[in-house]
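Can you keep this structure in mind? I'll have questions shortly.
Just one protein chain is left out here, and the rest sit where they should.
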Amino acid sequence: MGRLHAEEMVLNMGPQHPSTHGVLRLKLRTDGEIVSHIEPVIGYLHRSFEKHAENLEYQMITPFTGRCDYLAAMGSEHGYAMAVEKMMAIELPERVEYLRVIFAELQRIASHLVAVGTFGLDVGAITPFIYCFRERELILDLFEMASGARLLYNYIWIGGLAHDVPPGFVEKTYEFLDAFDERVAEYNQILTGNKIFIERAADIGVMTPEVAINYGVTGPSLRASGVNIDIRRTEPYSIYDRFDFDVPLGQGLQGTIGDSWDRYYVRVLEMGESAKIIRQALDQLPVEGDVKSAIPRRIRPPKGEIYFRSENPRGELGYYIVSNGKNVPVRLKMRSPAFSNLSVINEIGQGWMISDVIAILGSLDIVLGEIDR
Amino acid sequence: MIQLLANWILSFDILSGMGNSVAWGLSLFIVAALIFAFVAVNAIVLVYIERKVSAFMQVRLGPMRVGKFGTLQTVADALKLLQKEDIIPRSADKVLFIIGPWVILVASVVTFAAIPFSDTWLAANMNIGLFYVVSISSIVVLGIVMAGWASNNKWSLYGAMRSAAQIISYEIPVGITLIAVVAVVGSLNLQTIIQEQAGTGNLFHWIPIPLPNWFIFHSPFLFIAAFVYLIGATAEINRTPFDIPESESELVAGFMTEFSGLRWALFFLSEYANATLVAFLVSIVFLGGWQSPFADYQGTQIGFSIITLVAIMWTLFVRAKTGRLSVYPLGLSLVITISAWLFPGFAIWMASPGIFWMLMKAGSIIFMLMWFRWTFPRLRVDQLMYVSWKVILPLSLINLMGVAIWMWLTGEIQF
Partner (left out) sequence: MSYFSNISSAITTLVDGMKVTMGYFVRPREHVTLQYPDEVWPIPTRNIGVGEIESYNTIRSKLVVDFEDCIGCKACERACPVDCIDIETFKAGPDEDIGTTKNDTKIKLRVTSFTIDMSECMFCDLCTHPCPEDCIHMTPDYQFISNDNVKLDVTPEERWRDRNHLIYQFSKVSPIERAQRQAEAEKVAAAKAAAMEAKKAAAEKAAATKAAQEAREAEQAQTAAATPEGIGVPIAPSISETPVVQTEPVPVSTPTVESASEPEPMEKIEVPLETISTPEIPEVKPVTTETAAEPETQTEPEDSSKGETENG
């Protein structure tokens, strides 16, 4: 009897697909359900952010940074503002620093809520997704209250903030935080501990620390592999050295260290840590202080270059800016965490089933706006 | 029912001249139309209910615009689907593409012929009713494979192959579970199975809690068997957590990817027809079919009083635990109990068997299925097989043996 000849089939997942988190295209080489090779094809959302930046004044770039990682616009703006401020050696008022940290951490919670919810959606649980978005709306309400916008804020300006927060903001934030812990317990009840969910996520797409480091994976995905690198801790920027928070690491509670479940659970834990930071920042928030006092009249960083990195919800967000002393940067390069995180998919997704590739992709929490820039 | 209808037609003076065979054929046609109408209306109602149930579980409101509380939303959707352009992909296998949805629909509608809605509402009283239902309903897989293959789409093919593997695997535990019941009754006739469950008895034969004589309370084994059957049936009708053939986040829409308009509506129709069928089967086989849970009107009054007491305790418990006051279950049970005590006619009606109880039981099973669907993630293909072959199948075999031993212990059968 001759051997049964079977060919590998190339399956084109995306750019229109429910679970590619945007317009990502994955070329899967499949043998039945088993995926033997994954090739991400990107660029469907390319908006030439870096070229734009070369033709815009520094202040005008800020709204575009938010559009890269549209789920974490505050974080992107924060990183960019800090990079330019460092070039210009601007000293910020205390109140600005605290408010920025509050917003960045609120944004981290909001972004992780989307990550957690969509991961649930990827493995088939629809309801937790809606619960997560319900809480995210509350955070967006806070942002809207402060900046007037719900998704793309342009709120953190170079040298300060666009406005001070309105009265009542602090109380509302406390209110949100008080209710939030209960909600997280609910997610854990419906999704985190769910046996089907554990079966779908645990031991799937294990990323060893070596692989993670070799591919430049950062953020929660790296920490899920047990590598203790959080730029807020290792290289404290802004005023993160004043807060007491833990860096959650993947422990392999349900399977191996660095599996999809760990990547998911690190995000769940990080939401709690962020809430902790926000609480401390709100407690210490100086009442006095003009948030616009340090905004430079003309933003012309001195000749030179800088690479500044900060911990975005998705990982290390770096801005490399070359200035020739003019009001327009010569070059602005964005090191987007989601891009590096996506690159590892072939390494950790090989040999798994199509369903698992979806789960692994969901656990990496990519944002296509940031990958294509 | 067909013979009854034919006799009824012939009883009219004007129509009596048409002859027995013609009347029989006419009533056959009427019954078939009635069943199809039931399936269609049922799908429309169930889609609405499902959307509302999912919305309430997801802190939403669901359809609210078309009609009061969106009641006409699914009607509008159905009309829209009928008007849509009929698209057949150029490289699709046209014949199979057209036949596929109809095969699925016919297979799921035809099974209703053997379902007894009440003691008289039964299209065909077959002595192999259960066997007929189980065997015909598995023709669905043929239609799914046809549709998936004919679409000439990789996603559809994956969906179809998964579906075939899944339905065939789950046929076996489901069949064995049903055999356990057949072993108790000794008949495949669905009407006989229901009639066997009349009256009240003790829970599991010995525990002195008066409960209806349903097979779910017959023995611990059949109690488990009911849930085993429910799980297996959920898989057979491709609903979450076993909805891998059309898993939206992976296979786009599985075997339905290329379908639109009327053909897609047919899939939807048959999906809900299958869900209803499963619910009917569970209520027939395990929950006493059209039998009332109450023996007589006094039983009704007492039963509802007990339910109200439980509801009060539950409300107080929830109140103490979460601080929230949920008045709906309590209010509903109170209203029914009070009316049962005040109006004996109502209590007698509640105690009498009929289609009301059948629909109530099937409805609660369908609600269970919806509850599953809107809570759970989806299993993976191999995990699905694991559940089928390594968990459900051994369990159903143990149940079958256990039921036999139980019957020997209780003296229902002697050697």
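All chains are identified by letter, namely A and B, in their written order; residue positions are counted from 1 within each chain.
Just so it is clear, a contact is a pair of C-beta atoms (placed from the backbone, for glycine too) under 8 Å apart; a residue touches a chain by one contact, two chains touch by 3 or more.
Note that this is a predicted model, so its numbers are computed, not measured.
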Sole residue of B:L4, B:V95, B:V391 or B:I413 that reaches the chain not shown, by the stated touch rule: B:V391
Options A:T30, A:S76, A:T127 or A:S238, residue touching the unrepresented chain: A:T127
From A:A212, A:I231 or A:I295, residue that would touch the chain that is not displayed: A:I295
Missing-partner contacts on chain B, residue numbers: 53, 55-61, 64, 324, 326, 328-329, 371-372, 374-376, 390-391
Hidden partner chain, residues of chain A it touches: 54-57, 59-64, 67, 88, 127, 134, 137, 141, 144-150, 152, 154, 162-164, 166-167, 186, 189-191, 193-196, 198, 292, 295-298, 300, 302-303, 324-328, 330
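Note that in this section only the chains that are shown with their structure count from here on.
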Touching residues (chain side chain B, partner chain A) in the complex: 54, 57-60, 154, 158, 240-241, 243-244, 247-252, 374-383
Contact set on chain A toward chain B in their complex: 9, 11-12, 17-19, 33, 120-127, 130-131, 134, 190-191, 194, 196-197, 199-200, 353-356, 358
